[in-house]
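With one protein chain removed, the remaining protein chains of the complex are shown where they sit.
Let's turn to subunit A:
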Amino acid sequence: MSAAAPADERLAPTSLVRRLLGRPELGAVVGAAAVFVFFSFAADSFLRASSLSTVLYSASTIGIMAVPVALLMIGGEFDLSAGVMVTTSALLSSMFSYQMTANVWVGVLVSLLVTLAVGFFNGFLLTRTKLPSFIITLGTFLMLTGLNLGFTKLISGSVSTRSIADMEGFSSARALFASQWNIGSVTLKVTILWWFALVAVATWILLRTRAGNWIFAVGGGADAARATGVPVVKTRIGLYMGVALCAWISGQHILFSFDVVQSGEGVGNEFLYIIAAVIGGCLMTGGYGSAIGSAVGAFIFGMTSNGIVYAQWNPDWFKFFLGAMLLLATLLNAWVRKRAEAK
C-alpha cells in the first residue's frame, strides 16, 4: 500500500476516555461505586476503617480464587471443582503433616503437588475427551467431595482433621498464609496482599505476554486459534493448573487461620468465584474479561455480604438482599458496557 492510503483506524490515537470505556471492568467499577455509596448511607459503621478492612478480607478470600477462574472463563471454560479443591488442598497438607508427623511445610508442599495434579487432570481430560468442561469438572467436583470425606474419615477417624497447631513449621507457615497486621484499629490480613499480587500477575500475563494472547484466542474460538498456531492444549491445561495453584493458596489460608479443617466445607463456593468473575465483566462465552474485573467483582461481593450486616437489616432476608444486590450490580455492569460499546 502506498503512503497516501487512509490511515488505519486501529492505529489512530484514542482518547483516554475512549480507552477507559473499552475496558471490560468499567461496568463493575461503576457497580462497585454504586454499592459503596449505597452502603455508606445505609449503614453507619460501613465507612469506618476497621469495617473496610473486614470487607477487604472477605473480598480477598473470594478474590484469590476469582482471578484464575476469570482467566479460565476468558479461555472459554468453567471449573466447578474450584470450591472443593480449596478444601482438598487444606485437608491434604493438614493430614499429611499429622499422619507422617512431618514438618508442616512438607505437608504444604505435598498438597501443592497434588492440587496441581488435580488441575492438570481437569485440563488434560478436557483436552483429550473434548467433553464440555461442565461435565469434566462436575465429575471432579463430586469425586473430590467424596474423597475429602472418605479420606478424612479413613485417616483421622473423624470428619474433621486433627489440630496441627503444635507441630513444627506451623508458625512460619501461618506467617506466610494467614498472618495479619494491626494498624490502629484496623487489621489487615495477608490474603489481601496475596489477592493484589495475583491480580497484578494475572493482568500482566493477560496484557503483556504471549500466553495472554493465547488465552484470549482460545476463548474466542479454539479452532481458529489452533489454525493460527496457538498451543490450545497447553493453554487450557495451564489455566486449570492456575486455578489449582490459587486453590492451594486459599486452602493453606483456611488451614493456617483455623488450624482444623472440616471435610464438608467448600461446596458451593465455586459459584461465588464464577459470580465475581461475571460481575467483573467476564463473558460466559469466553474471549472477553479481565483479572482486575474479577477483583472488583469480589469486592462488590465482599461489600454486599458484609454491608447487609453493617446495615443491621432483618437477617431473615439476608439471602434475598444478597441476590438482589448482585443482580443489580450485574445489570448495571451490562448496561454500562452496552453504552460504552455503542460509542
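Criterion: a residue touches a chain if its C-beta (ideal position, glycine included) is under 8 Å from a C-beta of that chain, and two chains touch if they have at least 3 such contacts; residues count from 1.
By our rule, contacts and distances are computed from a predicted model.
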item: Candidate names "Lipid-transfer protein", "CoB--CoM heterodisulfide reductase", "Sulfite oxidase-like oxidoreductase" or "Sugar ABC transporter substrate-binding protein"; UniProt protein name, chain not shown; value: "Sugar ABC transporter substrate-binding protein"
item: Residue in contact with the excluded chain [from A:Gln99, A:Ser172, A:Thr209 or A:Thr285]; value: A:Gln99
item: Contact partner of the left-out chain, one of A:Thr129, A:Ser185 or A:Thr209; value: A:Ser185
item: Which residue of A:Ala211, A:Val267, A:Leu283 or A:Leu328 touches the chain not shown here; value: A:Val267
item: For subunit A, residues in touch with the removed chain; value: 43-45, 48, 50-51, 54-55, 57-58, 61, 96-106, 109-110, 113, 145, 148-149, 152-153, 157-160, 162-169, 180, 185, 187, 253-254, 257-260, 262-269, 272, 302, 305-306, 309-310, 312, 315-316, 318-319
